[in-house]
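Every protein chain except one is present and positioned as in the full complex.
Chain nomenclature is as follows: A, B and C, assigned in order of appearance, with residue numbering initiated at 1 for each chain independently.
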Amino acid sequence: MALAKMSVADVEQFLRVEFPQAFSGDDIMIESADGQTCLLRQRFSEKMLRPGGTVSGPTLMALADFAMYVVLLSAIGPVGLAVTTNLNINFLRKGQPGQDVLAEARLLKLGKRLAVGEVKLLSGTSPDPIAHVTSTYSIPTV
Amino acid sequence: MALAKMSVADVEQFLRVEFPQAFSGDDIMIESADGQTCLLRQRFSEKMLRPGGTVSGPTLMALADFAMYVVLLSAIGPVGLAVTTNLNINFLRKGQPGQDVLAEARLLKLGKRLAVGEVKLLSGTSPDPIAHVTSTYSIPTV
Amino acid sequence: MALAKMSVADVEQFLRVEFPQAFSGDDIMIESADGQTCLLRQRFSEKMLRPGGTVSGPTLMALADFAMYVVLLSAIGPVGLAVTTNLNINFLRKGQPGQDVLAEARLLKLGKRLAVGEVKLLSGTSPDPIAHVTSTYSIPTV
Partner (left out) sequence: MALAKMSVADVEQFLRVEFPQAFSGDDIMIESADGQTCLLRQRFSEKMLRPGGTVSGPTLMALADFAMYVVLLSAIGPVGLAVTTNLNINFLRKGQPGQDVLAEARLLKLGKRLAVGEVKLLSGTSPDPIAHVTSTYSIPTV
């Protein structure tokens, strides 16, 4: 796969304009993005949790979907109309109490019309993922 | 499958106590739940949308996950520790502008340890689903 | 959705030429196909079973994938190069001993580039599905 077409700073600037809802920039940080992988961090907050202390499914699904979009943007440049067509998530473990959630995304395929990737969701410093996602984005053709 | 073990009013009361984050009761209403199916309505708000006017993926995933939990509660009674193990979503269409989102959930299997269901997500009065979800819940054994 | 672009006889003739491996016509019959749904029947044979008498996963996945292709062909006409991009299957129940397996496929979306459908897999005359599949096909553009 090719080099990144957007730096982390470029991706952030694009998202602040195009995706103000998803990326207020307060609780989610893009730690890296290189055209093939990216790493996102979502700061811990009580709002993430469901009863029992598990990180909620919607928190993890939203973060994974966003991580896939970030790695795709870094790979193809500023394309606003890419849309998720499929997302599959397996929930694996409870997270560590009070820890940030990390999303490690990686492109498995970057085609002209479809991009497929996987995302590992991690809690704090534990190497065992709390959830695993595969997802497909449809890329608009010009 | 058996009759409902909780009425809609029972499910709502349980959720207000156990799931205050997911169910404030302001924007999501449980219109029906009978132990095998349920129907939820999420009132339209601008916050649902991503750029281009599409209902956002996280909104749809969260609503579908919640609908599966509601139909499961209505089937098995007040079990707080059931957790989603898998969720697969296919995004199909943009919704109608300004319309509520509806979630029609249906149990495909209710086993002792696992429940599997499908959820159609609809926009306003259109019969064509905007997304389709299948999901598995793990049921704690006593 | 539009009417069928190929009749069952047309689809069968196309498949005998283009897909001799999948469709020898001996054990799988296309009972109907109307551009939006189709019904396939796979005659029972011992080869379908895994130990314990369950219909094997690969048998069900292959039949569901084929049913999606049949309903798609009936909808778009003789397009040889459509390929599956995603398939998700939930296994729900053991089948009835000695019974045929039926696949009821239905298109959820027929777009220009992607078609999404669901398939219920049934055993004999039981109304409870033994497995449920959602699947996406990529349609080549001319």
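In this section, a contact is a pair of C-beta atoms (placed from the backbone, for glycine too) under 8 Å apart; a residue touches a chain by one contact, two chains touch by 3 or more.
Only a predicted model underlies this, so the values are computations on that prediction, with no experimental measurement involved.
Enquirer: In the complete assembly, which of C:Gln42, C:Ser74, C:Asn88 or C:Ser123 touches the absent chain?
Expert: Answer from the full complex: C:Asn88 touches the omitted chain.
Enquirer: Would you mind spotting which of C:Ser32, C:Thr54 or C:Gln99 touches the chain that isn't drawn?
Expert: From the options C:Ser32, C:Thr54 or C:Gln99, the contact with the absent chain belongs to C:Thr54.
Enquirer: Of the residues A:Thr37, A:Thr54 or A:Thr134, I need the one that contacts the missing chain.
Expert: Checking the options A:Thr37, A:Thr54 or A:Thr134, the one contacting the hidden chain is A:Thr134.
Enquirer: With the missing chain put back, which residues of chain C would touch it? List them for me.
Expert: Output for chain C: 18-19, 21-22, 47, 49-52, 54, 56-58, 61-62, 65, 80-81, 83-91.
Enquirer: Contacts of chain A with the missing chain: which residues?
Expert: 88, 90, 92-93, 108-109, 116, 118, 128-129, 132, 134, 136
Enquirer: Residue by residue, what part of chain B touches the chain that was omitted?
Expert: Given the touch definition above, chain B has residues 85-86, 88, 113-114, 136, 138 touching the missing chain.
We adopt the following convention: only the chains that are shown with their structure count from here on.
Enquirer: Please compute the angle of the rotation superposing chain B on chain C (C-alpha atoms), rounded to a multiple of 5 degrees.
Expert: 180
Enquirer: More than half overlap in residue numbers between the two sides of the chain A-chain B interface, or less? Answer same or different.
Expert: same
Enquirer: Taking the mean of the CA coordinates per chain, how far is chain A from chain C in Å?
Expert: Roughly 34 Å separates the two chain centres.
Enquirer: Which whole number of Å gives the spacing of the CA centres of chain B and chain C?
Expert: 28
Enquirer: What's the distance between the Cα centroids of chain A and chain B, rounded to whole Å?
Expert: From the centre of chain A to the centre of chain B is 23 Å.
Enquirer: Quick check on chain C: which residues sit in contact with 2+ other chains?
Expert: Residues 88, 136.
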